[in-house]
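Reading through the structure tokens given below for one structure.
For this view, one protein chain was removed and the others were kept in their places.
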């Protein structure tokens, strides 16, 4: 999907080559997009290539970031950079040494609705932020075996919401309380994870954010963001599949929520890649800098500690 | 209902007495509100009484208006003043001779949603008006025998919408096209009336209003108003019984529309009586003057003619 | 207000007399409603009176409940019964000894939107409850000096939400985490209270409820309830002042939220009194029994302890 958006919908980008651990996948995408299939070594060595987009499984991120940074390629990397803070720091240090452009793939920042919330805060329309709420519930369980390697819900799923909280409130996190339960799928519990979670974040500016997560909202992909302050409240509501409704003597009926992240966040991906390409081409501050990739991992680890200890955990650089 | 609102919710009003052709009804309302029950003659003769509210059946309106005007009482009269233009003119002439305060009971002008549309137009926020739409559908058929004495749908039911069109567009009507059918209740057809109607009005300022009516919308009391102009569109949407919703894998469900006019237009009645009492007490222009009671009758008669002749009918003072 | 609803809108109720510590207030209400003004002693001694509605300041509740129960009057009492659990228990013991009908005044249970959420849960449409969210934010600060005698936000304001959580989730509370801050009015902080709060409740059935409160939401009275479960999500959304909207090249604008609790919860009060009168007249279980008045006080005290200690507090009978 990412390669296709870059090739077809981002006029300033030109896809040179794709690489994949599965050669067949790489070959098939390359054929469809009429570009080359390369190995990672070839990609990194190619003088034609200015920027690398790392959309591989998380455990491979750090090494690829470091290698790309060392050869001076601009880097886009999907979240999480790593579930291990030490590893995150190793990658960010390499980026800093090389001075290469670097952006973390928190696509939800580029969703038009969520972004309108952040802009309302930034413009002052919301006033001093007091309360924020993020609801983030997946429409369906991940495939069996997925959670084992995921780092757990707070690093795998809530990490988006930790980033969103920092983004829309505009202030770092200083304290974390989390709780949760296995209410949906015992297999998730057997893997040491939880499927239902609530997190309360305290920000440096005093604002309090509440996050709730579920691995399975049968009514659709529930993605809402809200910030309330001294002057008002900005909200980003769910998106229905269509705007048809039926009114009868039994009440009103409407369509389901959009169900799939590619549908719900379609625009955010296009906007995200546009932001990356503009950043690589024109310079300026990173749209989502390395520090924004680090903080949610810190918060996620604190959330796990809070669940274990039943108390609020203080964090630095969250 | 009207007596109760006046007695209990309009602080500046004091209900002195009630009259009703059915003495038992008058006595029971009088007892409940702790006021006197009088005959019409007594009411008109009472020096204690400053204003008369005429909420009787339409055929009695003109005579009561004339009598009340002659003794100098302020008059509130429900719509329609009469279904006969000559009679309307006779009543309005008596009002003019006496110089007494006079207001027509078009309560929907005082509905907060509809009023917001009119204010948006009046303030200039909508710009030059180009198109208006009024949907006005009753939730249930009137009782058997009702339509016979009603003057037909255009004078009985659409009259509210003719007034609303003039009110929100802010310009008189110069041409009328109407069509309709019997699609719900053959008994209405047998009585020479129609139960489903569409009217297209052309206003003096060039704007075109479309009205649609139904005697039976099984999903509730459908009351919507919309005006579009060179700068924007103002709308007044339906009101649901409550704001509860249920989201499942089958979609979203919400409550019915409010079903009954006393529920849907509760606030409008209070606002209407407040406007009348303020007008009687403080003077100034009538909130809904006699001319506003006359024009919809002119338009209604033109609508019937249009249905018969299948063409647009030009009107004066509509 | 309560006396007026009972006198005018509840056909089965007959208001006999009113009492007030301020005799002038009692006299004026009595005159308006055409009933007697009595002292509390007279009320309790009157053989004409079947039921007493206690709508006095909280510190007087317990004594009045006990006295009314001892003379066998049915009792309606506003929340909180007391901010002290020992006192609550003393009142409930008197009620139990006398066997008199008793109902606690949690009016929000009778709001049509919130009630639709509870019914969706009770009917099974939501499935097994997993997450609930209650947003409860006042439109304006209480008058100066109010918070001092209020017992603090959790007992004065959140108590409604604790009851709502128990009501809509349908399961008692077993653990409480709370946090909060003074972000609006330093005077509230000076009084030892907070003006912004978040509470996380764990229910016996495993569900987790999140509550957020603010003493001042400048955009209106924000009252939302939501329950999500294995089969769907039921929500009760805010109510706007009207359904008018204006669409221009700058976007869409709509009305404010209803601002005042008498406006927002008008229907709930009527429904509540109807439920009380039906209960007194017809018997059956109390619509809101004494235990429902006790649990939120337990939870409120645990919330204060949680704020002080920064950890989750386990409760019994919450």
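Letters A, B and C name the chains as they come in the text, with residue numbers starting at 1 for each one.
Note that contacts are C-beta pairs under 8 Å (C-beta built on N, C-alpha and C of every residue); 3 or more make two chains touch, one makes a residue touch a chain.
Since this is a predicted model, take the numbers as computed values, not measurements.
Trainee: Looking at the full complex, which residue from B:71, B:208 or B:270 touches the chain that isn't shown here?
Mentor: Going through B:71, B:208 or B:270 one by one, B:208 is the residue touching the chain not shown.
Trainee: Looking at the whole complex, which of B:45, B:204 or B:218 touches the chain that is not displayed?
Mentor: B:218
Trainee: Can you say which of A:236, A:286 or A:306 touches the chain missing from this structure?
Mentor: A:236
Trainee: Need a quick check: the contact residues on subunit C for the chain that isn't drawn.
Mentor: On the subunit C side, contact with the omitted chain comes from 218-220, 240, 247-257.
Trainee: Could you please point out the subunit A residues that touch the chain left off the display?
Mentor: Subunit A touches the chain not shown through residues 8, 34, 111-117, 120, 125-126, 231-239, 241-249, 255.
Trainee: On subunit B, what residues meet the omitted chain?
Mentor: Where subunit B meets the chain not shown: residues 127-128, 130-131, 133, 135, 137, 177, 179-181, 183-184, 196, 198, 200, 202, 206-208, 210, 212, 214, 217-219, 222, 228, 230-233, 309-312.
By definition in this document, only the chains that are shown with their structure count from here on.
Trainee: Determine whether subunit A and subunit C, two copies of the same sequence, contact each other through the same residue numbers or different ones, counting it as same when over half of the numbers at the interface appear on both sides.
Mentor: Both copies, subunit A as well as subunit C, present the same residues to each other, with over half of the numbers appearing on both sides.
Trainee: Using CA atom averages as chain centres, what separation in Å is found between subunit A and subunit B?
Mentor: Each chain's C-alpha centroid was found; their separation is 55 Å.
Trainee: Where does subunit B touch two or more other chains at once, residue-wise?
Mentor: If we look for residues of subunit B contacting two or more partner chains, we find 247-249, 255.
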